[in-house]
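Of the protein chains in this complex, one is absent; all others appear in place.
The block that comes next holds chain A.
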Amino acid sequence: MAGQEQQQPQSRDTEVDEDVPAAPPAPADAQASAATQGVDDLLDEIDGVLESNAEEFVRAFVQKGGQ
């Protein structure tokens, strides 16, 4: 049993209304400034998207060989 996931805030409602995006590209400088903002907001959203048992999930991702 992993001990990490209890610190994971639940905010699943933030992802529901954001379906596949169709927004036009913003200018590069606007994107750059946006990149420095809203980090907490972003992390809150991603908390709600991450698989629930990190340790177990990562451990179970085992691949066969490839090129």
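One rule holds for everything that comes next: a residue touches a chain if its C-beta (ideal position, glycine included) is under 8 Å from a C-beta of that chain, and two chains touch if they have at least 3 such contacts; residues count from 1.
As a convention for this text, contacts and distances are computed from a predicted model.
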{"item": "Chain left out of the displayed complex - its UniProt protein name, from \"Depupylase/deamidase Dop\", \"Tripartite tricarboxylate transporter TctB family protein\", \"RagB/SusD family nutrient uptake outer membrane protein\" or \"Cell envelope biogenesis protein LolA\"", "value": "\"Depupylase/deamidase Dop\""}
{"item": "Chain A residues that touch the omitted chain in the full complex", "value": "2, 4, 7, 15, 18-26, 28, 31-32, 34-36, 38-40, 42-43, 45-46, 49-51, 54-55, 57-67"}
